[in-house]
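Every protein chain of the complex appears in place save one, which is left out.
Right, chain A next:
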Amino acid sequence: MTTQTLKTSEVLQTSQNPKSSSPASVRPAKKPVARRRAKPGAFARAADTTLGRGVIQLLAVAVFFLAWEVAVRAGWLTEFLVGAPSGIWRVFLASMLDGSLPVDTWYTVIEAIIGFLIGTLLGSVAGLGLWYSAFVARLVEPFIVAINSVPKIALAPIVILWFGTGFVSKVALAVSLTALVALIAAYQAARDADPDLQALLASMGASKNRIFRSVIVPSTLPAIIGMFRINIGFALVGAVVGEFISSQRGLGHLIYSASSLYDLNTVWVGLFVLMFVGFLLYHVIDFAERRILPWRQINTAGQVQV
């Protein structure tokens, strides 16, 4: 429903309502009269559709790889140091066919996702929980800041010592990277929750638990889901760095072992697959956000374009 139709139906509504003799609630629909400083050209306007943008984006990627390939073939770049798109494609096909690439990808993705889920869940719950007691929150704040200021990647060697070289250590690393981000984001959001909404519920006689469920959780959801986007990236970092240090499988392992053999094409395959995985997971979260927060998805058609 657009704002326009809403306003019109409101007019109908009020005129049918005998109580409203004065057109009090009827206000003219405000249309932003934005004087554009620089008008987008005819081409930009025509191409600014899903299809148009997609074509341009694909074209840009194609041009990039083509230039790369040409540069390598012409001898401007050394294939030994930068790889070549044709070689990358060959490696990709071969490792897909022998099944090693899907297995490596699977390992990394599962490590990242499990690490993301555990870290984000623990962090969010703890962060939201801090809302219950300002005293405890103030008490633990310096500790959180201190722990957060350690670059978590520096923990990787210890994590490997503690959890071994297998699957668990990668998950643990991903958890260590995501948990504090989640905690801080959730706590911040809970603290910023509208105190007036909480007062309103309190005046209705709501308990603290009830206020938590009805105000704190829903009003922090946008921030928490926004944090998911950051954390999915961090979880991948954790998994890959863990694999760099010691592993038998995974995309991190693939990249690390290939680069020590100067097999640049394989390194690129690992990197591109990682990019693709991150891209995909980002969109999964985007999709989830649209389902969970329908009230945030109200159209912005009336927004002023600057």
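Of note:
Just so we're on the same page, a residue touches a chain if its C-beta (ideal position, glycine included) is under 8 Å from a C-beta of that chain, and two chains touch if they have at least 3 such contacts; residues count from 1.
Note that contacts and distances are computed from a predicted model.
The listed options are "DoxX family membrane protein", "Aliphatic sulfonates import ATP-binding protein SsuB", "Acetolactate synthase small subunit" or "Branched-chain amino acid ABC transporter permease", and the UniProt record of the chain not shown names that protein "Aliphatic sulfonates import ATP-binding protein SsuB". Among A:Ala47, A:Ala71, A:Val168 or A:Ala206, only A:Ala206 touches the chain left out of the display.
Touching the chain that is not shown, out of A:Ile110, A:Ala126, A:Leu155 or A:Leu197: A:Leu197 (per the contact rule at the top). Take chain A: the residues that touch the chain left off the picture are 1, 3, 6-7, 9-10, 13-14, 16-17, 19-20, 22-25, 27, 194, 196-197, 199-206, 210, 214-215, 218-219, 221, 293-295, 298.
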